[in-house]
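Every protein chain but one is kept in place in this view of the complex.
To keep things simple, chains are lettered A and B as they appear, and every chain counts its residues starting from 1.
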Amino acid sequence: MSKIGVFICHCGENISATVDVERVAREIGEMEGVAYASDYKYMCSDPGQTRIKEAIKKYDLDGVVVGACSPRMHEPTFRKACAEAGLNSYLCEMANLREHCSWVHEKGEETTEKAIDLVKMLVEKVKKDKPLQSIKVPVTKKALVIGGGIAGIQASLDIANTGHQVILIEKDPSIGGHMSQLSETFPTLDCSQCILTPRMVEVAQHPNIKLYTYAELESLEGFIGNFTAKIRLKAKSVNYSTCTGCGACIQKCPVKKIPSEFNAGLGTRTAIYVPFPQAVPNKPVIDRANCNYYKRGACKICEKTCQVGAIEWDKEDEIVSEQVGAVVLATGFDVKGTDFFPEYGYGKFKDVLTGLQFERLASASGPTLGEIRRPSDGVIPKKIVFIACAGSRDPAKGIPYCSKICCMYTAKHAMLYQHKVHDGESTVFYMDIRAGGKNYEEFVRRAIEEDTVNYIRGRVARVYEKDGKLIVKGVDTLLGGEQVEIEADMVVLATAGIASCGSEQLAQKLHVSYDPYHFFAEAHPKLKPVETNTAGIFLAGACQAPKDIPETVGMASGAAVKVAALFSKEELIREPIVAVVNRLAPPLYSTCVGCFMCETACPYNAIEHEEIKGRDGSLIRTIARINEGLCQGCGTCVAFCRSKSIDIQGYTNEEVYAEVMSLLND
Amino acid sequence: MHCYQCGKCTAGCVLASEMNFPPSYLMRLLQTGTKENYDKILKSNSIWLCLNCENCVGRCPMEIDIPKMMDYLRTQSLKENKQHPDSKPIVAFHRSFLDSIKYTGRLYEVGLIAAFKARTFRFTQDLTIAPGMYLRGKLPLFPEKINDRRIMKRIFAQTIENVKTDTK
Partner (left out) sequence: MKIGFYPGCSLTGSSREYNESVAMVAKALDIELVEIKDWNCCGATAAHSMNEELSLSLPARIMAMAEEQGLTEVVVPCAACYNRLKVTQNELEDEQKRARVVDILKQPYKGNLKIINVLQLLEAYGTENIKAKVIQPFTHKVACYYGCLLVRPQSILKFDRVEDPQSMDSLIKVIGGTTMDWAFKTECCGGGFSVSRTDLVAKLSGNILKDASDRGAEALIVACPMCQSNLDMRRGAINKTLETPIDIPVIYITQAIGLALGIGAKELGLKRHFVTVEL
């Protein structure tokens, strides 16, 4: 015979104003199996919880129903209270008398009767409830950080500094990302590489960080605390343990005209190359697609030049398997190229550049060693036009969002140009100025007031070339729409920031959601910016949405703390609301016939195959087993199972049936 | 509503410098929603100078169909009899063109020019070109008529002649 305690909450006036809570308590108290029923103003409060605990002890209750707000608010509260009084927490249920009753109906007889019905349902359910134990899952205290830009670097350092191991993988031959391509950063005009390279070196030298460059994620399996990551180490063709980084091979390589990715296509590199002089690791890789040896079997000059015999021609890609407990995604972003714009020349004008290409020109390590020169003829431009919002905020081009950083970097570019070319004339065509960060507005004003950058509000309809000059046809909307035509020497487009190449495939590999623009989806736009909906996978930086460096660093540290919190426990506690396939004694073993329809249905890949073997080791049957670490308790498999062999703990068929029948048997 | 006043339409409009209000400014006037500004638009020369070359809508980030709007505004301007005086020759040309095809079904250039001159008093215009055209065989003296001329009459009666003009 059950001894259930029922506690009806007034919730201040939220419930009692509409529902006659005293009557509910009274009528439920008369039910069979209910040993104690009462009502109180605030059940979730300290005195309220004490009432539950005292009642459990005094009346030796074996089940508790709290008629109050939504379980999403206070189920953990009441379950904890029960546990403290010695009652298994899963024998405590909540009836939602607020969101499901008092908040959606008018005061009246029917509302109170609905409240009574709701509590009755839960009482019948609790009679069938079984005590359950939380599932404990071990945690591997190692993190995987995908992406070696500033986001990945910061996250790796923060996690490593908490004492945990980190594996950092980066698909390019060096870490550093886009920040290493910048010349100076806003709003301080710090030299970008000067502030970045110390961190890059710290990553390489940190005892807790294992760095894999020229590597990509092959696959990720498992669940939070227990991932298995397979990493493809692409063949570098250079043995890094032997290579000294002397650079002689790079000097002798005959294939010199490959467009350099690091210089955004403006400079060239060799087939055996280091992307930039401050690369970490500062050792070369061979670009097999362009190397004469791999293409035609000729050359091998680098091997002849190498004093230590570090060239490995026959090295294959290697797959390395690592066990990790958490993953941080920091894959960054890309920018649209000039070929995306029909009205600005389809990319055929050499002197129409993207913002990133301009950064390379301005950078001391760039193709022109920091002098702003036209790519077409090397002349220093006397007039530059900067076009903001090139592609962003443009539904017609499929990019309706704002790329956030362009207003700031355009102002920066104009300032850098004015600083380097004192008699130069720069014009910025803009729609709005978005300068919301700290010191950002002052920075833009400085560009306009001190550096005499000409800001015109209006967009540019087209750019064409005539006699070596670029004719820019814009408009000044603040003058009522007066057309402005400028004969410029160079045009810089602040092109839209987009998700980095391969984001969609990566998201699918990790089962992480992404938006229509292939930026990874955060779990909640306001309150959970660094988490994803996939437990154990976190986000940092521009892979979530275009953003500037301070925000990226902040987010990276945030993700690192989430990882550290995960690793601070020895075990992960998971709710036992998971599916279970029944097990019986031999010779039946289970009513499961091994059809694995459940496996096809499960969205979380939580169904495993379990082989039932005889004492002699021979296979008797293969049946389904639910991985309780992956199972989210959605119940799809329960509906699919034709032999009714699966049930959800805490919401068994019996329990739910009892709830439903209590309503119908009235 | 979609227009965020970027000005790209005006920047690319070949005749913006001749207009009272270039296209982006016109959009802003429409956005204010006042009768006063709407009147300004109907009385402007912008709507009649617009050639429907579609440069604007081709570049507009919000894909706003400005040429179609201009067509509508032109019709309204006629209905309310509010055309800009400078635009009279343009309207006269359109009317002369339509008059010509109403009766014969196909354009009769001589008829068109004659009607145009009658409406605008530009008697000496293009007098030097006409002989050149005639000598090159490009100026047929007699109109080409289609067989089913009744349908032309019907089309005109049901459409453009069916619009009531408000004379204010």
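Throughout what follows, a residue touches a chain if its C-beta (ideal position, glycine included) is under 8 Å from a C-beta of that chain, and two chains touch if they have at least 3 such contacts.
Everything quoted here is computed from the prediction, not taken from an experiment.
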| At which residues does subunit A meet the chain that is not included here? | 342-343, 345-346, 348, 462, 464-467, 471
| said: Under the stated touch rule, tell me which residues of subunit B contact the chain that is not displayed. | reply: 14-15, 18, 48-49, 51-55, 57-58, 71-72, 74-75, 78, 89-90, 92-95, 97-98, 101, 105-107, 109, 112-113, 116, 125-126, 128-129, 132-133, 136-140, 144, 146-148, 151-152, 154-156, 158-160, 163
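Quick note on the criterion: only the chains that are shown with their structure count from here on.
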| field | Chain centre separation in whole Å, for subunit B relative to subunit A (CA means) | value | 55
| query | Which residues of subunit B touch subunit A in their complex? | reply | 4-13, 16-17, 21-25, 55, 59-63
| Complex contacts: residues of subunit A adjacent to subunit B | 343, 389, 393-397, 431, 457-462, 473-477, 480-481, 483-484
